[in-house]
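I'd like to ask some things about the structure below.
In this view, the complex is presented without one of its protein chains, the others remaining in place.
We call the chains A, B and C, going by the order they appear; numbering starts again at 1 in every chain.
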Amino acid sequence: MNSIFLLLNLLPILFLYQFGGDLHVSLSLTKEFTLSLSQTPLGTFFAYLSLISFLLVTIAQKSKKTSFSYYALQFLLSIAMLAIVLAGDFITFFIGWEIMTWSSYFLISKSSDIDTKSLQKYILFSLASAFSLIAGMVIAYSFANSFDFNVIQNSFHTMPFNIKVALIVLFSLSFFTKAGVIGLHYWVVDTYSKAPDLFSSILSAVMSKMGIYGLFLVYGHLVGYAELKDMFGVILNGTDFGYVLGWIGVITSIIATFKAITQDEVKRLLAYSSIAQLGYIIAVIGMGTSFGVAGAMYHTLIHTIIKLLLFINVAAIVAQTGKNKFSELGGLIYRTPVSFVMLLIGIIALAGMPPLGGFASKFMLYNAAIDSKFALILVGMLFSGAASFLYCYKLVYGIYLGHPTSKDLETQKEVPISYLIPQVILALLLVATGAFPGAFIKVINPILIEFSLNTIPYTSMGVMQSAVGNFNGLFIISAFVVIFVFILLLIWRIKSKAKNNLNRFDISYCGEVPSKNTQLHYGYGFGTDLYRIKFVNAILKRSSSPFYEALATQTKKTAGLLSRMYYGNIHNTMIIILLFFSALYFIGVN
Amino acid sequence: MIFQIILLIMLAYVVGFIYMGLYRNITARIQGRYGPTVYQTFYDSIKLFSKKNSVSYGWMFYLGPVIMATGAVLTLILVPVFSDSDFLRSVTTQGNLFLLLYLMVLGPLGNALAVGTGGNPFGVMGVVRGLTRLIGLELPFYIAVVGLIIASNSSDIVHIIDLQKTTGLNILVHPFLFIAAMISMVGFFGASPFDIPGAPQEVYSGPRTEFSGKFLALLMSQGSIFAFAKLVLIIDLFLGGADSLWMLVIKTFAIFITIIFIGIVYGRYKVEQAVDFLMKIPTLIGVIGLVRIIWFG
Amino acid sequence: MIELISKLEKLSLELVQKQDYLYKVEVKKEQLESLLLSFLNEFGYITLDSINCRDDLEEGNFVITYCLLTPKRDHVVMVQTSIERENASLPSIHTFWPQAEIMEREMHEMFGVDFPGHPTLIDFALEYWDNIPPLRRDFDTLQYVNDMNPFRGQRDDALDAKVEMKKKREAKKAAKLKAEQEAAAKAELETQNNPSQEVQNEE
Partner (left out) sequence: MMESGFHGCDLDDSLKCKLEESGTQNTHSVMEKAAAWFRSRSIFVVAYGTGCGAIEMPPTFTSRYDAERMGVVGVATPRQADLIILSGYLAYKTLRRVIRTYEQMQKPKYIITLGSCPINGGMYWDSYNTIKKLDDYLPVDVSVVGCMPRPEAVIDGFSLLQKRIKNGEKAGWEKYDENLDFYKKNQKRVLGNHVDPSYETDWYNLENGSEV
């Protein structure tokens, strides 16, 4: 079954490769309603990103028992996403969006540890996102008389100012919900952590990127960055709008980073990290400069790779050990060495460390902020990056380093090879993007042209150019390797005999002898220092859940009040109906 | 080029060790002691390299100090040492200031993996404290660096040095940024009051708890190379670089002695106190400098 | 104090004054727990100062003393009971005074008194002790020490301290004697030489 769906997943990629480039199909249903696919450089990029991600996840699914319906739904989801990114009008886009919502809903409900509340959260927020999208669509239609993107784009500047703002806010809200901006992220963490393990990778890596695609579509394509600049004016070197979005993104990123550090569940940490990373993208997406768009694109790519890698890795470990908490895992490094190296590459990139691709994307983001002179936003981004080292370390320490916290962890074997294949591919991609950071500029430049922005200078694959300095990825990675090998050989040759200590209890422990019952894994201790820092404590003790809980309670009460009409006193009901009709009558008379 | 790199590493090694020795000696003199010779850290390092055996906990433990040393050396060769010469210019132009900011953290993070592999809870405790402190420590430094990058509109250090010839030294033009960066630098040097991660009275030696023999020696060596690199970075950014060996020594020593004098008079902050402090006063000073550059520069 | 005496009289117990601040009441083992409880709750002796044990090897019992204090800290009441040495056991009172837990633990280790219901009756100061508890009087400390930790032998050039001290003392005595004699001789010599001077002085 796996191989069938593997081939099936390959088909759209081949299709896109064969017929792609300039795909324009349209199907007229009525005079007004036309379903059309129209390929843009932006859509192509996102299409390949999502399809290849699906392919890799399907490879990983081989060793996991998966039902036909699961595969079918996943395939449907991939097709829906293809429809979204290739859509030429809002009807196709919305159909794709709805199929994506529902198929992912059913996929999430297939998880063993999902509860009704999380499912409800997911579907409610998805519906809210869809409603705000449909509201925007209808408003746009009422002014442009068409759902076609190009028509809306052409008639956008003729709309009144408040309608423009309403459209931007409605679309932004819809896509922010999908991407999980702070405040609208209420569904994200529960859903990501409770979905089937491998599907979490799709949710985090691909589905959240549909929100980013939507934002690009609206800001870059429908509204246009020039129009944004005209509408909201300029602050420093960027748009006012970008400045607001920048702060939204940075605050999202900082809060989510600190929340991530204190999580005990592996997938919850990754979910918060996902929110934080998307915060970076949102911080630069509205700046309206070439580097802003390039930074957002670059980080979209790198974050997709990293999150696929990390979620597949964690899914493999959870499948192998049956544990998903840092306090229950630990000490797997010599049991599952390949997985460890893969996760290590993932977190080095996640932290944005130089030799790998993570730095290239971070550099682009920072360049965007420098280019617009958004200094405090840049400082915020750097700060959140510094804080993210802690959760990166927690991720690798909690699972692989330290001591095994239970007996069955001591006899684990390496995870199945089907989990490792996609990880190795993704890790190689990260190394490649680190060595050739300039290569991706070639993909970004057509998109910049599409958004009628200046292109980014490109000299060679190894060099990343920017307005305020450049760096040579190929040189850095080769210098790193050379120096590393040199020092390693130097240390190797030194006579002092390194005695390999195989007994894990032989540690200096103040003269005491730790036993099997001694708690030696520091998984619990992570993040406790943070609670004592005033600023961080203020972030950590706040949560969006009381607000939404209260909203839910109030809604229930209101609904209860309304429903009393039907099964309360019959006379009251009659009076209300009478009043209603008389009101209608008076309105009609007037 | 290879020859130049080796020359630079040896220079950093010697100067770094003498500075570390001076650190101990001057500290001792201030405390009313005679103190060790300036070569004491060098003796320590050779002694540790010549230990008969050193304990290891597997390959990741072995690689951790190597990664840390690699980070230090890479930082060193990417920082322009001499301003008006072609010394390693072809190498330093390959990187930029953002790269250096991240490279400076690469080593400690690599070593943290080795500490985690060692399995000593005290070591990990020290690492976590170090990373928590880093949150606060990086903030003023980032502000200073971002301010300089925006002021000179370049993240190329050579450009920042050259610009100071026309506009005047950054320490005079942007004093607020310099103060913020220096407070961070005190912490980067592991001096009081920000020396909690490896405090022997509290976490048993912190990240270095399990390291012995040649691994500890490697950590010490990279520490002195790294210290030199950090000093050179500071003088490049704020003191207009150095055009000769003498200027280099004088300027780095001036910065170094300032750090010693700040470090010697303070007690040790707890990690949350350190972060609280760093998020308030130095950050505020830095933000004043930054706002001055953006809106009034 | 009079109140306490009368209360104890109701329980047919006698309070004996040992010193001006020290009182003693003897009680049987069966009564001990209830008496300590009433000391804590009714008489207001909220502090347990110490629990002491004395080994009466000749009579074949342990004498256990609980020292109790009021918040005023002006006097101490010792509640004393004696138990058999063989299979010695006492009710644990760690629920009354938490500090009793560690005191009982120590007593268990040093005298081998058992405390049923005690939560942590594990090693206190010693580790893996498998001999007779060391503070019992039938434990021969000297014998044990000589078996386990023999003395360091003499050095080849070592000197006997007693002999050396005797020699030294004699030498000292001799020196002193000699000095005295010399002094006496000197004084004599002076008295022989000086009369003329004295005479001159008088003049």
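By definition in this document, contacts are C-beta pairs under 8 Å (C-beta built on N, C-alpha and C of every residue); 3 or more make two chains touch, one makes a residue touch a chain.
What you are looking at is a predicted structure, and each value in this text was computed from that prediction instead of being measured.
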* Displayed chains contacting the withheld chain -> A, B, C
* **Touch with the omitted chain, as defined above, among A:227, A:450 or A:506** => A:506
* Name every residue on chain B in touch with the hidden partner chain. => 24, 28, 31-36, 40, 43-44, 46-47, 50-55, 200, 204-205, 208-213, 216
* Mind pulling the chain C residues that touch the left-out chain? -> 125-128, 130, 134, 139, 141-142, 144-145, 148-156
* Interface with the unshown chain - residue positions in chain A -> 501, 503, 505-506, 508, 511-513
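In this text, only the chains that are shown with their structure count from here on.
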* Arrangement of touching chains [line / ring / star / complete / other] -> other
* Structure fact -> Top of the farthest list for chain A, CA-centroid basis, is C
* What are the two chains with the most C-beta pairs touching? -> A-B
* To do: Between chain B and chain C, tell me the centre distance in angstrom, where each centre is the average of that chain's C-alpha atoms.
  => 59
* Rounded Å distance between chain A and chain C, as computed from the means of their C-alpha atoms -> 74
* Would you kindly tell me how far, in whole Å, the mean C-alpha position of chain B lies from that of chain A? => 35
* Hey, what residues on chain B touch two or more of the other chains? -> none
* Contacting residues of chain B [partner chain A, same complex] -> 49-58, 60, 62-63, 65-67, 69-70, 73-74, 77, 91, 94-99, 101-103, 105-106, 109, 112-113, 116-122, 124-125, 127-129, 131-132, 134-136, 138-139, 142-143, 146-147, 149-150, 153-156, 159, 204, 209-210, 213-215, 218, 270-272, 275-276, 279, 287, 290, 293-294
* Structure fact -> In the complex, chain A touches chain B at residues 236, 331, 333-334, 340, 344, 351-354, 359, 362-363, 366, 370, 373, 375-376, 378-379, 382-383, 386-387, 389-390, 392-393, 396-397, 400-403, 466-472, 475-476, 479-480, 483-484, 487-488, 491, 494-501, 504, 506-510, 519-522, 525-526, 529-530, 532-536
